[in-house]
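Following: one structure in C-alpha cells, then a few remarks.
Just one protein chain is left out here, and the rest sit where they should.
So, chain A:
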Amino acid sequence: MADRLTPARVLIYALLAGFAAFYLVPLLVVVLNSVRTAEDIGATSVVGLPRELAFGNFERAWGSYCIARRCEGISPYMWNSFLMVVPATIISTLLGALNGYSLALWRFRGDNWVFGIITLGVFLPEQMKLVPWTLVLRDLGLTNTIAGLVLIHVVQGISFTTLFCRNYYTAIPQELLKAAKIDGAGFFRIFWRIVLPLSPPILIVTVIWQFTHIWNEFLYGVTFTSGAQQPVTAALIALSVSVSEAPQYGVQSAAVLIAALPTLLVYLFGGKYFVRGLTAGAVK
C-alpha cells in the first residue's frame, strides 16, 4: 500500500500537527520556565524563551525550596508518594486479579451481581466518598497517615482492577480449569500456577493504570493529610501558595516536572504493553 501525499492527506497532517502543537503549549511553557531564572521571568513574562539555561531551579525544587516552612524541597513528598503508590498499586492489582479470577472462572450463584456491585465503584465520584472515608480513617486511627491513603487507594482501586482482570480472564477456556481440577489443583494453586503466569499483559495494564491514577490523585491527598505526610501532588499546591516573596515560577515549573516524571517513565517503559494488553486475548 503506497502512502501517496495527496492534498487531502497534507491537510490532515497539517491539522493534526496544529492540534498537537496547541496541546503541547502548556508543557512547553513549563519546560521553558523550569530553566529560566526568577529575574528573567520577572523582567519579561511567563511566556518567553530563556535568556540563559538555569538548571538551579531543579536543585532548589528538589532539595532546598521552602514548602510550608520546611526547606527541604519536594523530595520528602516524592518519597511519601512512593510509599503510598507502590503498596497501593501492588495490593490493589493482586486483589483485582484474585477477584477477576474467581468471578470469571469460578462461577457461583449471584456472581454477576457481585461483579456489578464491584464495578459500580468505577462510576462513583471521589467527592461523594470524602465524608465516609473521613469517618473510616478516624475510627481506624489512620487520619493524616500514608497508610490511610494506601488503604483508600487499595479499596477504591479494586473496582477498576477487578473489571480489567475479570474481562481478561473470561477469555481463558473453562477446559483449562477442568483439566487442572482433574489433575488435583485447588483454587489457589490454579491461580498461582496457571492463571497468574498468563496474566502479565493485563497486570501491566492494571499496574500502569493504578500507578498513574494513584500518583496523580490530589483530592484525598490534600484532604486527609497535612504537613510532612502529604503526597507530592498536595505539596505542589502548598508550594505555590506558600510563596511570600515574588512568585517563583521557575522553581514551581521544575517541581511540576519532577513530580510528573515517575508516571512519564512508567508510561514510556510500559506503554507498548499497555496498548498490547488492552487488545490482546489471554490464550493464543
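Here is the rule we go by: a contact is a pair of C-beta atoms (placed from the backbone, for glycine too) under 8 Å apart; a residue touches a chain by one contact, two chains touch by 3 or more; residues count from 1.
As a convention for this text, contacts and distances are computed from a predicted model.
Entry comment: the absent subunit's protein name, as recorded by UniProt, is "Sn-glycerol-3-phosphate ABC transporter ATP-binding protein UgpC", drawn from "Sn-glycerol-3-phosphate ABC transporter ATP-binding protein UgpC", "Molecular chaperone HscC", "NAD(P) transhydrogenase subunit beta" or "Quinol:cytochrome c oxidoreductase membrane protein". Considering the whole complex, the residue from A:114, A:176, A:222 or A:238 that touches the absent chain is A:176. When the omitted chain is restored, the residue from A:74, A:194 or A:251 that touches it is A:194. In the full complex, chain A touches the omitted chain through residues 173, 175-176, 178-185, 189, 193-194, 197-198, 283-284.
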